[in-house]
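One protein chain omitted, others in place.
Think of it as A and B in the order they're written, each chain with its own count starting at 1.
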Amino acid sequence: MNYISIQDSSSLSKWVRSALKIKKSPLKNQSLGKNKTLGMLFFNPSLRTRLSTQKAALNLGMNVMVMNFTNEGWTLEFEDGAVMNSGASEHIKEAAEVVSQYCDIIAIRAFAGLESKEKDYSETVISGFIKHATVPIVNMESAVRHPLQSLADAITMEEYKTEHKPKVVLSWAPHPKALPQAVANSFVEMMQLQKEMDFVITHPEGYELSPEITKDCKIEYDQNKAFENADFVYVKNWSNFNDYGKVTNIDPSWTVTTEKMALTNNGKFMHCLPVRRNVIVSDEVIDSENSIVIQQANNRTYAAQLVLQKILKKL
Amino acid sequence: MNYISIQDSSSLSKWVRSALKIKKSPLKNQSLGKNKTLGMLFFNPSLRTRLSTQKAALNLGMNVMVMNFTNEGWTLEFEDGAVMNSGASEHIKEAAEVVSQYCDIIAIRAFAGLESKEKDYSETVISGFIKHATVPIVNMESAVRHPLQSLADAITMEEYKTEHKPKVVLSWAPHPKALPQAVANSFVEMMQLQKEMDFVITHPEGYELSPEITKDCKIEYDQNKAFENADFVYVKNWSNFNDYGKVTNIDPSWTVTTEKMALTNNGKFMHCLPVRRNVIVSDEVIDSENSIVIQQANNRTYAAQLVLQKILKKL
Partner (left out) sequence: MNYISIQDSSSLSKWVRSALKIKKSPLKNQSLGKNKTLGMLFFNPSLRTRLSTQKAALNLGMNVMVMNFTNEGWTLEFEDGAVMNSGASEHIKEAAEVVSQYCDIIAIRAFAGLESKEKDYSETVISGFIKHATVPIVNMESAVRHPLQSLADAITMEEYKTEHKPKVVLSWAPHPKALPQAVANSFVEMMQLQKEMDFVITHPEGYELSPEITKDCKIEYDQNKAFENADFVYVKNWSNFNDYGKVTNIDPSWTVTTEKMALTNNGKFMHCLPVRRNVIVSDEVIDSENSIVIQQANNRTYAAQLVLQKILKKL
């Protein structure tokens, strides 16, 4: 079993309930991971994902081996049939097969390069590992998806939702640098698995996510309208999908402020972090009682632990 | 309980005795750290501190997660109210709160930048973690202090002192690059807690450390006079505090040589390491029987273990 997309959860609601059980007694399954090794491979920087996934593995009694390809390793080749006489020193085929022999589970972080939509949306890196590895693969943020994040988001919404059917908004916000669409994509895919929630996406015109991801999700270009009566406001920047990987808009009127949150139904503010304060969101909002970003980050551990636990049970 | 300064030791002499007990049976408290996680965050390189602190945690049965911000993470913002539209990707507030959820203790190394005295001496980084973290913080060398080093120094002097009241000299020595004052500062602060020792600081005129640190410590500008009858000679370069962070003197006559050590009372040579041979100290001196730099480094493990042990007992 791999965990590449939130759609790999057999039943989101059951998974959320299981994760909340793990949260109550995280050390209960410490024997499950005994003598099992998690290999964590990073092609990009990481703070939360690195530490929470490692913590989850430790809670399960696993050994963890961390490898940063950027400074400890070398460039990999992903193309079949390549004549490897320039940059890359090793083909994904060998790398994945070899690492599979030292690890029981391999977790991988490999961001979108944001230069080629085709390359990114074919998930070159993680697909290469899936194809060639002989052990389960866990996605710690790939070019297109960040399913450990969206599972943590689902857990967090379960904890904070009230009795009525909640309205959830995914709102774009400005950011000076080009960021991947992965978090937004996985949040959308997770919301599509939610049965009892109203969902709307808001972003400037032209900032549409991949239609293969959003499908028939409601899109509202007026951020204020979208925020009306929202119970959860999930904010995230992404770079342009159509004009691929470009920053074509930094309109500060999209920054989430107290005035905008006032339109909501006492809505909770969510963000995957790291967040640029006073660019994505004002200090007032993120420091308010309705901000649950820290709690979201805490649930990263239990999301990862659930995934590792499910994989360990099937090994 | 945090460990930020040597002054956080309730009683230096008791701590030194406890550390020496730990040294005799370092694995005695292996159950104390079970299922507890030490997060080690590095904003700068480290050899001794990295390995000795990690070893101390392992001796206590703890799990250790290491994170290098320089290559594995990103730049943090420390200013309240900052509009984060340039370099920094995450505010210390989120970073500290989030990491606190994955770790039971956070240890941090963040050197002085040596560009702004005000910024360095306000201890921006470690103060940010203290303010926002929700778990104990251990200082693995901050802009101003290196209290695990000075605790190890106190342990080492306890082992090597003879019956009479010892004379201890802190001597500046030349170095080609600008170094922080942290080790010297913490050594001074540690000596101020010593009751039965004579202490003198020697350095070229103009190389005074912060008067808020040295207070009424005796300063002797003549290195030879300072060395007379010394039992311990603690040598360390620091960059200029007044002409902040500059190297204004590389006078080789301050290098510690056999001739100078001959002025002492069969004095022990101490240095925190890394040391530049034949610049700070001659080969003859550091290779002599009176050099106890390796023993000092060994005591780093027991200093760290004592601190972690004290914190673990209060968790």
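As a working rule, a contact is a pair of C-beta atoms (placed from the backbone, for glycine too) under 8 Å apart; a residue touches a chain by one contact, two chains touch by 3 or more.
Predicted model only: the values in this text are computed from it and were never measured.
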Residue, one of A:Glu90, A:Glu159, A:Asp198 or A:Glu284, that touches the chain absent here: A:Glu90
Among B:Lys117, B:Lys161, B:Arg276 or B:Lys310, the residue in touch with the chain that has been omitted: B:Arg276
Residues from chain B at the interface with the omitted partner, ascending: 27, 42, 45-48, 50-52, 54-55, 58, 68, 70-71, 176, 273-279, 283, 287, 293-294, 297-298, 301
Touch list for chain A against the chain that is not drawn: 35, 37, 39, 63, 65, 67, 71-74, 77, 80-86, 88-91, 94-95, 97-99, 101-103
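Here, only the chains that are shown with their structure count from here on.
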Equivalent-chain rotation between chain B and chain A, CA atoms, steps of 5 degrees: 120
Separation of chain A from chain B, taking each centre as the mean of its C-alpha atoms, in whole Å: 39
